[in-house]
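What you see is the complex with one protein chain gone and the rest in place.
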Amino acid sequence: MARKSANAPFLRNAWYVAAWSEELESGLMGRTIMNEPIAIFRNAEGKVCAVEDRCCHRGAALTAGKVVENGLQCGYHGLVFDGDGKCVEIPGQDMIPSIARVKSYPVVEKQEFIWIWMGDPKLATPETIADWSIHDQPEKYPHRKAVMPIKANYLMMIDNLMDLTHLGYVHTKTIGGNPKSHVAAEMETVRTETGCKFIRWMLDAVPPPTYVKGAGFTGRVDRWQEFEYVIPGAVRQWSGALEVGRGARENRDQEGFHLHLFHAITPETETSSFYFWSAANGYRQDDPQATEELYADTYPTFIEDVEIMGKQQARIDLDPYRPLLTIRADNALLHARRAFEEAYEREQRQMGAAAAE
Amino acid sequence: MARKSANAPFLRNAWYVAAWSEELESGLMGRTIMNEPIAIFRNAEGKVCAVEDRCCHRGAALTAGKVVENGLQCGYHGLVFDGDGKCVEIPGQDMIPSIARVKSYPVVEKQEFIWIWMGDPKLATPETIADWSIHDQPEKYPHRKAVMPIKANYLMMIDNLMDLTHLGYVHTKTIGGNPKSHVAAEMETVRTETGCKFIRWMLDAVPPPTYVKGAGFTGRVDRWQEFEYVIPGAVRQWSGALEVGRGARENRDQEGFHLHLFHAITPETETSSFYFWSAANGYRQDDPQATEELYADTYPTFIEDVEIMGKQQARIDLDPYRPLLTIRADNALLHARRAFEEAYEREQRQMGAAAAE
Partner (left out) sequence: MARKSANAPFLRNAWYVAAWSEELESGLMGRTIMNEPIAIFRNAEGKVCAVEDRCCHRGAALTAGKVVENGLQCGYHGLVFDGDGKCVEIPGQDMIPSIARVKSYPVVEKQEFIWIWMGDPKLATPETIADWSIHDQPEKYPHRKAVMPIKANYLMMIDNLMDLTHLGYVHTKTIGGNPKSHVAAEMETVRTETGCKFIRWMLDAVPPPTYVKGAGFTGRVDRWQEFEYVIPGAVRQWSGALEVGRGARENRDQEGFHLHLFHAITPETETSSFYFWSAANGYRQDDPQATEELYADTYPTFIEDVEIMGKQQARIDLDPYRPLLTIRADNALLHARRAFEEAYEREQRQMGAAAAE
């Protein structure tokens, strides 16, 4: 068996978040995904398109150009490409050869995300995009979003989210709380068709500062964290708490503290990624200030993750194949890694079969 | 046939601009050419010399030393080298072994340039240095000069100069003018003994801002651009315009707008270069302010080229062997590349023959 790298390989036939819709305000932006520089633009009809950020003429970056009526115009000699990557204009000549094109990527704009498909376009399946219906209900779930560059392999962030015992060590200043109570939390993990899922219960616990501020708790709470990993790079989170005695385990869907987060990790290179997150206020929806406070609390908390992962990757880089020690707290993390690896092996077999045809 | 890289190789038996004379004011400077760090200095007799910027004793950079009576003195332990690279002094010993020397380079200072020969010194031919007699007539052609680092292979700059359709896309704010008029310009390209040459005519055209400011045009003009490429890294340019009806095609040498530029590109590494340029005011020679304005307009214009080429090279770096698309506007560019490639192949054959002797 081949030795395994701590740096997960790229799963290609899958959807990744390329950007937030709001990042594309100027109409044109660049982002490198899986080592491929990509130009993302909104065409004259308002549709988001993604093409290779390299002109087929002399190799100039198309992001140095501009969006025009019929597509994206190169800023060097004026060639224009449509959203399918087809060249539709070459200044000074009428005939456009069929080889005049750049690679294009399937893109879906939905629920404030711009999703991109990095594999074979013929296999792209918009119906498998991870749903985040929270964004469809902005009044019920007011929210704010961010994107953070991470100097780590994309699955390091999945690892992070799948082992919440880190809260007591990394996030001592905000959502951490007592490390022992995190470690002692009841934890149940199950595999799902698209990844895995866990729910953690911290019963009769002291609510952390963010929770008290959010829901006005005066006593102890029953606190839960539900995390669902969707291969390869998405995690849906529902964290919350009810006062002890409200019967949280039987019915969580009562008034109390409710936090809905979506995490999406997109690989930039083997050892760097983009971390997109959206945090929805599910407790004081009528109070815009509460949503701002949630964002203002979450931002530095996630920066703590970004920093520890950067230092982790620097060490992993010394020898990515060096074995890591498995501990009990890794349970959900291992489920997630295994789910990812099975998907990756499946893709490798498919690619092998396709190549052999 | 071997696949061709977009990054041109180094032509060695050729003259390159190492520096402007005015850059050597302090008497000693360093510059890396073709990956070789070189110390350029003016010796006690006033002659410009160039030697390897590495002491043969302990490897210190000679540019950290100083010019003394008998040559260039290492700033670490005081060895002195003359302009031929011969060690002429070793502190603490009288005998200087014949192996005590550093590599030296043929250098010619002429017409404000310091030219350097990067190949076999025995083959150096000062008579083949590209002439720029404009610099011999400072009153007739008042001029200013600059040097800009470019993060691109040196021939990318030749490409840039050989395809002026980029003016309408890259230089929209200054000398660009209407893109269509550039694309539609009449263009005639011929090979020469030392490279190639084109002349472009834009007849009955609206003069761009720089031209109006320079020559006071009130109506439309006949505008020309004559560019001559001299292998490997020089381009002589004569751009100008006369009012429509003055018979520019029959005789350009009349009072009007006349701009004389010399462009020289010197490879620093495979993917970075130095861009030397000199711009001469051939229209309001008695007005020093006009020369300053010409420089002040040209500088940001050429910075636009520097920026687009940096982004182009970043894409080329992803795979220098990936084919590029040829379009009609590339005509002169292809002539220049072909002329260069023939010279390079000739040099390779000569080197092979010399090695076989």
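Of note:
Lettered A and B in written order, each chain numbered from 1.
Keep in mind that, in the parts below, a residue touches a chain if its C-beta (ideal position, glycine included) is under 8 Å from a C-beta of that chain, and two chains touch if they have at least 3 such contacts.
Just so it is clear, the structure is predicted and the values come from calculations on it, not from any experiment.
For the chain left out of this panel, the touching residue among A:61, A:316 or A:339 is A:316.
Note on the undisplayed chain: of the listed residues A:24, A:329 or A:343, the one touching it is A:329.
On the side of chain A, the interface with the absent chain consists of residues 6, 159, 163, 165-166, 168-170, 179-180, 183-184, 307-308, 311-312, 314-316, 318, 322, 324-325, 327-329, using the contact rule stated above. Mapped onto chain B, the interface with the missing chain covers residues 35, 37, 53-54, 56-61, 63-65, 73-79, 90-93, 97, 99-100.
Methods note: only the chains that are shown with their structure count from here on.
Separation between the centroids of chain A and chain B, computed from CA atoms only, is 48 Å.
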